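Only a single protein chain was left out; the remaining protein chains are all shown in position.
And then subunit A:
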């Protein structure tokens, strides 16, 4: 989440009236950063991971499990301890760290969430890669040490019974508050910092109704069909939004949710990379984009919503719907009258355009229907930005700013980026291109956002490290993963399907290798001396065939592990690419051993030897004695599931059902 500046937030439609000013100032701030930083060069690879936690209260012998809403208290306890440690430290947990920088904890949208990042960014030194997992474990431990004994930080993407009837928070509050107007969750579910309730309320106001988060329910043996969400109350009359369900917001066979918390209350694993310069940053942004849906499907961990088994495995579309502020006109439900354009996607969506100046970026890869604000584009180009990048920002700026603080509207400060960030940070695309912050030495960065958080730190470290290594392989081998960007949208949809990781196919580029640069030829035999004019050297470039011939539908196994003999493709596989990269580097045996364990986990998830978290959770629920094959994840099942998740990371892993199918042999393969 962005900076939590305090101030007086404008309600909708007051905020709307100031949207143009915020956009205009945002563009000016962007141009100011761009002009300062476009020539920034030779930044090192620095990277960081963000791990998000749910905080639950759980006791083995007590049937109730709840989300703890004590985020503020926990952060307060952590902050106090960090002060102590900076003064020499007197808390045992913080003394054992041996000089490494303490992790940093942040608030998140959900009041039951925490986010933790390493205290300083990681580098590419292989020792750094080995520090990631212990650091994640340390974060979990420090968080736990500052909670009540019955509270645990867990890394499930969503809380299975969030919004179910009955008690699911501690303390408990009634739903139907003024800000969210949700019939399932209370306003107190959101971080009380004024930014968050305002964000939720203004999204709802702009939209003209509550958000509609509908997930297809999983049809089990005893699931009544058609299935009507039994938790929806059609008789509420407190807010005008209570009409939504009477107007068809809750269709048959879908689990219905109605508040931002159902999406923004999800935990993700995000990785941010610093690029060498803007050119490399733009290249990385483009090349990581097609990997998004693949990594989403591979990290699938979200099979339950509001106490029901869903027919999807990942969180993405639910977050997308939970912050969808589009009006009926923008959605195409009404003719355009007050709004400027139809917008095909939510603010939270796969990215919609490529931004690199790479000559391999064919115009056929771009979406011809990309919506941009032509005035914004013109301003950016007048300010010196090239049209490709100007297009990107002119697309982000089709949105309205949602949260505007009155204090920020008084004068434009070009040494700040608040107005730019207002739009930038509420465009939640699956890759984010981040300009250098003003007044710091940080460079251009790219954030990879689609992955689901994994239950264990081992898995989270594995996926984080894999992403770092694949970016190094991309840059070293000059790989090319371009496909038409609308295919990435389709892939994101495919990634939602139950067990997409094994059963579905994704569009992916068949040949990722660069075309060889030809040697200069000179007609007087052999090589020229190197001084001949390049003009006469080049042969006609290999004619590029139809774009449709460049990609094919492949399984995740084929994409990750390479094409097998029976495939018509000859894709090398992302993991072999990473291994080839490692083969060319000086890696010590211990590091390689650890990295092999990570790559082995990912290889096995991709080929089905190991289950995704989504599959493990499904099996856990469906194999539970209290489960009645009716898609309902009741309180007892939930209790035991949370208990198992806690046990996995707290020394009880051996007793957890099916854990070896999920994580492999309980002792790590490389512990020898």
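Basically, contacts are C-beta pairs under 8 Å (C-beta built on N, C-alpha and C of every residue); 3 or more make two chains touch, one makes a residue touch a chain; residues count from 1.
Note that in this section contacts and distances are computed from a predicted model.
Novice: For the chain that's not shown, choose its UniProt protein name out of "Ubiquinone biosynthesis monooxygenase COQ6, mitochondrial", "GCS light chain", "Probable catabolite repression protein creC" or "Vacuolar protein sorting-associated protein 51 homolog".
Specialist: Listed in its UniProt record, the absent chain's protein name reads "GCS light chain".
Novice: One chain is left out of this view; which of A:279, A:580 or A:622 touches it in the full complex?
Specialist: Answering carefully, the residue with contact to the hidden chain is A:580.
Novice: Which residue, A:17, A:519 or A:654, contacts the hidden chain when the whole complex is considered?
Specialist: With A:17, A:519 or A:654 as choices, the missing chain is touched by A:519.
Novice: Out of A:216, A:383 or A:562, point to the residue that touches the absent chain in the complete complex.
Specialist: From the options A:216, A:383 or A:562, the contact with the absent chain belongs to A:562.
Novice: Spell out, residue by residue, where the missing chain touches subunit A.
Specialist: Interface with the chain not displayed, on the subunit A side: 42, 44-45, 123-124, 276, 472, 475-478, 513-514, 516-521, 523, 525-531, 539, 561-562, 570, 572-573, 576-577, 579-581, 583-589, 592-593, 596-597, 669-670, 672.
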